[in-house]
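Selected chains from the complex are presented in situ; the others are not included.
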Amino acid sequence: MEGLDVGLKAVGAGLAMVGAFGPGIGIGLMVQGAMQGIARNPDAAGAIQTNMILGIVFAEAVAIYALVVALVVLFVL
Amino acid sequence: MEGLDVGLKAVGAGLAMVGAFGPGIGIGLMVQGAMQGIARNPDAAGAIQTNMILGIVFAEAVAIYALVVALVVLFVL
Amino acid sequence: MEGLDVGLKAVGAGLAMVGAFGPGIGIGLMVQGAMQGIARNPDAAGAIQTNMILGIVFAEAVAIYALVVALVVLFVL
Amino acid sequence: MEGLDVGLKAVGAGLAMVGAFGPGIGIGLMVQGAMQGIARNPDAAGAIQTNMILGIVFAEAVAIYALVVALVVLFVL
């Protein structure tokens, strides 16, 4: 039954990456807000950019959690 | 049947990480609001940043719950 | 049972690419914001373009995570 | 069981293309923003068109990732 084992691991890793679509949308939403903010008030571009990168880091972390679980499923389990 | 056992654990861990898409979108929404708020009223940037980080922490916690469940499924079960 | 093995790998790789729809939407959202921002304040076009590309890079990275998992499932596992 | 093998490959390729709906929505969002931007400020049409095409290229790349995985599943695996 080794084939079934490997195959189900592949399905599990694939399912984990489905969760990565959230951060993709989220990064888009926050950069959208930052773009509109810089256009409305270019003087605040520094503070907006700093907070945008701060937010991207946390959202990217969620995608990396999914990636870590996928890689653990593939190589460690 | 050990192969089936390990394979279904992989599927379970993958399904748990599907739940991480919510925090990804949510962090994007809250940072989007913060960016627009700082642009409209730069004097409130300090208070906005503090509350944005507070909100990110709670949303990130949801993603970490999913990660914990995935890791428990993989290593403790 | 080798056929089942290969077939489930295909399903896993396909599931991983489902996660790529998030970055697709996200890139659209951030460029949408950038377009509206440049139209409203063409003088800020430089700062907007810089931050737009910065955001696209992070969102594209999420899609590449999914692609990497799909390729690992197909060729390494 | 070769039939099951081929059938699951078909399902995997189909799942991969599900991920293509994100870039479809994303391209729509960014062109929507560009249309409204050109209408509001026709003088910025050049900068808007340049950035719109830049964004479309990155979103289209995500769809091509899904297409590549689908074709690999069908013909290489």
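In order of appearance the chains are A, B, C and D, and numbering begins at 1 in each one.
Here is the rule we use: contacts are C-beta pairs under 8 Å (C-beta built on N, C-alpha and C of every residue); 3 or more make two chains touch, one makes a residue touch a chain.
Small disclaimer: the values here were computed from a predicted structure and weren't measured.
Colleague: Going from the 4 copies shown, figure out how many the entire complex holds in this file.
Modeller: Result for the total copy count in the complex: 5.
Note that only the chains that are shown with their structure count from here on.
Colleague: CA centre of chain A versus CA centre of chain B: separation in Å?
Modeller: Chain centroid spacing, chain A to chain B, equals 9 Å.
Colleague: Find the geometric centre of each of chain B and chain D from their Cα atoms only, then give the gap between the two centres in Å, rounded to an integer.
Modeller: 25
Colleague: Which chain A residues touch at least two other chains?
Modeller: Within chain A, the residues that touch at least two other chains are 1-4, 6-9, 11-30, 32-34, 36, 38, 40, 52, 63, 66, 70.
Colleague: Given the complex with chain C, which residues does chain D contribute to the contact?
Modeller: Residues in contact with chain C: 1-2, 4-9, 11-30, 32-34, 36-38, 40-41, 43-44, 47-48, 51-52, 54-56, 58-59, 61-63, 65-66, 68-70, 72-73, 76-77.
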